[in-house]
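Every protein chain of the complex appears in place save one, which is left out.
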Amino acid sequence: MSTVSTPSARQARHRAGPSPRHLSGLPGAGHLWSRALLLVIWAGVPAVLALWWQDTIPGSLRGGGDYVTAAGRLSGLLAAYLLLVLVALMARIPWLESRVGSDVVARYHRTLGEYTVALAVAHAVLITLGYAWQSGTNPIAETGTVLFHYPDMLLAAAALALLVLVGVVSARAVRRRLPYETWYHVHLLVYVAIALAFAHEFSVGADFSTSPRNRLLWSGAHIAVAAAVLVFRVVVPARRSLHHQVRVARVVAEGPGVVSIHLTGRGLDELGAQAGQFLRWRFLARGLWWQSHPYSLSAAPERGQWRITVKNLGDSSAALTRLRPGTRVWFEGPYGAFTEQRRHPARKVLLIAGGAGITPIRALYESLPGTGSDVLLLYRASRPEDLVLYRELQDIARRRGFGLYPLVGPRTGPQGDPLSADRLRAEVPDIAQRDVYLCGPGGMAEATEQQLRRLGVPRRRIHREAFEF
Amino acid sequence: MTAVRTATDHVMGTVVSLAAPDTTDPAHFQDAATAAFTHLHHVDQVFSPYLPDSPISRIRDGRLSLAGLVHHPDGPQIREVLDLCERLKQGSGGAFDAWAVGDPPRFDPCGAVKGWATEHASALAAAHGLPRHILNAGGDIRLHSGNDPAPWRVGITDPHHPGSVLTVLHLRDGAVATSGTAERGAHVFDPRTARPATALAQVTVTGPDLTLADGYATAALAMATDPRGRAATHAWLAALAARAGYQALTIDPFGATWHTTGLPDLLTAPATAMPSSARG
Partner (left out) sequence: MRKTTMALLSTSAGLALLIGAKAESAGAPKPALAVTSHLPGAPSPAGDNPTNSAAPATGESPPPATTPSPGPTTATAGGRFTGSVVDTPYGPVQVQAVLSAGRLTDVTVLQQTRGGHSSQIDSYALPQLKSEALKAQSANIDAVSGATYTSDGYAQSLQAALDAAHR
């Protein structure tokens, strides 16, 4: 993850709605909202369990087979509910993106995703074992019976296979080795999986096949989530892309393999994009139109001009360096709550960028209000040539008097990790009083957050753009 | 209903049972049973598709024109059944079509005749001095209670647990008709599709009139095998309950049950009367 802007935007795997224009600037507001979101998600769990409790006949649980089957039913209900939550989290609902924050939403999605796939697998295994136990057959034979003799079960099995596939490509170890496009497109199969699984929930699921009320509630929830996905992921982006007519204005080389792409369009200011936000881009050029990538704005948007900065990673980003002016661009966004509103207006700010994470930080560095030591930037890179956009940063620092500290060198150098607590305290003595914006590769961001916490920076004042790769 | 006297008879390919309180005068009972069973045997002769010279066989083969019914001694009855078939065809959106039964499609009103005949036989029994009785024609039931407030209790067979009942309906007056695949030994799974060959294993319809209840149950079972499937059938039954007050209970090949919202009223407390209001 030594590259510059490609990942800086990729980190923004999650999406956010339109910019939070009226967001309160109170510190910790995002944290309150994220608590509220957790509360809403958790509230669904007892509701789902209550379905089972209500529909289970007293006295019908009479032995091991019944218990295992009940556990299977419960895990199935939970898995189906959480799948819906997972999709809702990723529906780019403005409230989630602007209030809770796309980084938080993405973190929940990631954590819940793994758990949900495990629950779905447990559901299949437990139900099969439970049935086999109840009927005294062996589990292999029972698997055949369930698959071929119960309605809609082949569809459900396909759904489970897809879920497991998505789970596998999202596992960190696999994810790291996969091109972004592969991961992204495989992930879309979740929609297929939910659709395939839906049929068996009603035809075999005891809690739905027998209760019109439950079917109504369940369908309603699915329809609501589907509508949100359709509106916020398809309709709104399509309308915006058609209306704003965004095109590539020019492509500027920034260094070896690094280009900035300048974009113009009709009335871009209406969208209220802010420094720190990202958009999902689809360049309508040969070989590129079928994939979309998130890239952060690498300069504060102004006068109908946007800019992103991309490093040639050898994959599809190579083609981006050869884009021609005039190329039409479809976009989704702007997304992300990694903006000025996250901080307390009276507090000083520390920006920490790691390699690729510089793009949104660069935009914030340019646009955050203040003078002198109000804003400091720590820019971490392994080698001097990896300090992309460094000249621009120097210009801003000179113009506004902000601090700019490049931290170059290996983590295992003679002076130790440049982002260790000791080094950080030496560089920024008032660090515990500052709002910290942190953007960099996953490992670096995680380690740095721990160091910041050790230095007494409260969690609510550490603002991260999730950086999953 | 501990003490009842019963009579049974083989007719219409099944066994018909008549039961009345054992306080009933034996002569009255015998008289009423004879009237009811005679009627059923007569209907069997007129409508049997198995008797080559029954009027129905002749209509099917084109030997008896519908216009010719005017002069036929059983013309009015046949007319009535034909009208009933037409009503059921319209009401079920074509799922029940007496003019297209089997493969190749032929005219066969059997699906409508049994309920209709039993409804009439039960009325005859009542007219012959059995104000309180229950007439069960191969699982399709018409019952009357007269002035006795106690309801009759009608068990609904569980197609998945032969010999046991799924539930018990409490009725004072009315009809219960059940159509199903279990007794016919239908295969539960279609090996080609690995899906149930029939979308519903059993349909029970209860309401004031056995003619309609039987027709509705038959139509629902046919409708469920149609591409529109189970959901459409349930929607139709629910609409029927709302419109006409006929409550329904269905069981699918996997044992899942479904019922109209008014049905539970018949399960618990002795119902004083058939629900007349619509609750679908």
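Order as written gives the chain letters A and B; numbering starts at 1 within each chain.
Keep this in mind: a contact is a pair of C-beta atoms (placed from the backbone, for glycine too) under 8 Å apart; a residue touches a chain by one contact, two chains touch by 3 or more.
On a predicted model such as this, the values are computed, not experimentally measured, just so you know.
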item: Sole residue of B:13, B:68, B:93 or B:229 that reaches the chain not shown, by the stated touch rule; value: B:13
item: Sole residue of B:29, B:96 or B:216 that reaches the chain not shown, by the stated touch rule; value: B:29
item: Residues in subunit B touching the chain absent from view; value: 1-15, 17-19, 22, 26, 29-30, 33-34, 37-38, 41-42, 44-45, 48, 50-51, 114, 134, 136, 138-141, 143, 152-169, 176-188, 202, 204, 249, 254-259, 264, 267-268
item: Residues of subunit A in contact with the chain not shown; value: 49, 53-62, 65, 67, 69-71, 73-75, 78, 111, 114-115, 118-119, 122, 131, 134-137, 145, 204, 206, 209-210
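In the analysis below, only the chains that are shown with their structure count from here on.
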item: For the subunit A and subunit B complex, residues of the former touching the latter; value: 148-151, 154, 203-204, 206, 209-210
item: Subunit A partner contacts - residues on subunit B that touch it in the complex; value: 188-189, 194-196, 252, 254, 256-258
